[in-house]
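My questions will all concern the structure given below.
Missing here is one protein chain; the remaining ones are kept as they sit in the complex.
Which chain is which? They are A and B, in the order written, and residues in each are numbered from 1.
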Amino acid sequence: MAEYLHYYILFQNHTDATAMYRSLKGKGMYAQISPTPRELSVCCGVSLLVHGEDVDSIKEIAEAENLAYLSISGLNNTFDNTRHKYG
Amino acid sequence: MADNQKMWADLGMNLELHDMLCEVLPGAIGDVFMSQENRPEAMDYFDMVLADVHGLRPSELVEFRKNGGKVFGTFCAYVPDEVIFAAGGIATGLCAGSQFWVPGGERYLPANTCPLIKAMLGARFDRTCPFYRLADIYIGENTCDGKKKAYEILGTDVPMHIMDLPQMKRDKDYLKWADEIKDLIKVVEETTGNKVTAEALAENIKKINAKRAALQRLYSLRWKENVPISGTDVLLISQIAYYDDPERFAAMVNKLCDELEKRVADGVNLAAGKKRILISGTPMAIPNWKLHNLVETSGGIVVCEETCTGTRYFENFVDESGETLDDMVQNIANRYMGINCACFTPNTARFDDVVRLAKDSKADGVIDVNLMFCQTYDIEGRSLEERCKAEGIPFLGIETDYTDNDAQQLKTRIGAFIEMLG
Partner (left out) sequence: MAKKYIGIDIGSTASKVCVLEEGSDPVYEVLPTGWNSKITAGIIKDDLVKRYGDIDDADIIATGYGRISVEYADSVVTEITCHGRGGYEMIGRDCTIIDIGGQDTKYINVKNGRPIDFLMNDKCAAGTGKFIEVMANRLGLTIEELFELAEIGKPISISSLCTVFAESEVINYMGEGRSREDLAAGVIDSVALKVATLVQRKELQDTIIITGGFSNNEFFASLLSKKLGKKALAMPDGRYAGAFGAALLARERSKKA
């Protein structure tokens, strides 16, 4: 997989997102609840921000624990606290 | 999450326009929240609510209404949620904190109206906020001339009930506010078809008090010497307080506080090397995070908000000892009349609040932030400044709106203020 700044797990609904979040957190892994970036989806919704190096193990965990998700996508977006654009 | 699109369409929203809001919010949330380091784990609940702000809670309200439930939209910390929940209704704040809604409001209102009021009308008439669609009736209040007149326009599109808030705090005004709450009870009963019984009201007084207690606990933790949570995160929580389910919200805040207590004990300190700032002034409705973001990227940390999205929302409890409905209503009235808004005269108790809170939160300085064209707070700002200076509390007054274009100028002022404190 190419190197991206951020990796997002996308879901069908927030219930799936919550299940995945709990499982990853329970294993001490990094996961951050995030709004789905526009570049990856056309509507507001919950996604999980995860570390690139965890992507392969997340796929295995999802398979083993039957956790549903749509895709894991990389994105070169930045979080810039000095951009001062608030929408 | 295709479900949201269908829900929004069913709610009669303008999907195309709403989509433009969806386009900018994730970026802003990334910049303001995700860029922060060392956040408490238990912010995850609030991150979830925010990530799907127009999906999660609205879908609960849709379900609630399918079963005949009634939703009451409110705009102000003076509207007593207790009586709405006591009738089996749900109260939800109608947020109006984005520039996105302002141009829509300017089609109905003079340009020199406060951005919050303009956003309120824009969100309703442009059909770009699900909460505005989900409320069966709006409960307004005459806390300023702008809102009072804007409600007349809003009332052409949606049922409205206006509460007549007294503007002085004499004994007869407390009685009058109790009377107004009785009128609200009638409206709530007619709308829901349920009676507000003494039993239900007593129960809901306790429920809303518990929410206040949770928020008070949260604030007392950030007032510690080592601050375990950023002001930006607390502001988000205060904003969510207005529209989340009160019991779940209180439980989540308490869960967060458990973690914050541990962080305090472990010596986590987000205030290290920073100046502690108390923000006073006008409300910051979601997604207005501008001032907190500016302060917290300029060497400051916000440790308290003396605003309607802060202490004014949760300070003081409703006395729970009332037995009759009348007693309870008066107790509710007394608690809400204890809020010190600039719509009252005189309002020197607010200055006492700011001085007390600055001491309690160990603030190094006060930044008084007023939304542009908010006349009452703007006029009061000068007296507040004099009072703070007399107490030896450094003070900076700022007037701003929801646009981004003054961000750099504000950064210079806030930066200079923080340097001055150093």
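Keep this in mind: contacts are C-beta pairs under 8 Å (C-beta built on N, C-alpha and C of every residue); 3 or more make two chains touch, one makes a residue touch a chain.
Everything numeric in this text was worked out from a predicted model, so none of it was measured.
In the full complex, the chain left out of view touches B. Interface note for the absent chain: among B:T197, B:T345 or B:T412, the touching residue is B:T412.
On the side of chain B, the interface with the absent chain consists of residues 382, 394, 399, 405-406, 408-409, 412-413, 415-417, 419-420, using the contact rule stated above.
In this section, only the chains that are shown with their structure count from here on.
Rounded to a whole number, the gap between the C-alpha centres of chain A and chain B is 30 angstrom. Within the complex formed with chain B, the residues of chain A that make contact are 11-14, 17-18, 21, 25, 32-38, 41-47, 49, 77-87. Remark: chain B residues 1-5, 19, 21-32, 34-36, 41, 44, 47-48, 50-56, 98-100, 287-290, 293-294, 296-297, 402, 404, 407-408, 411 touch chain A in the complex.
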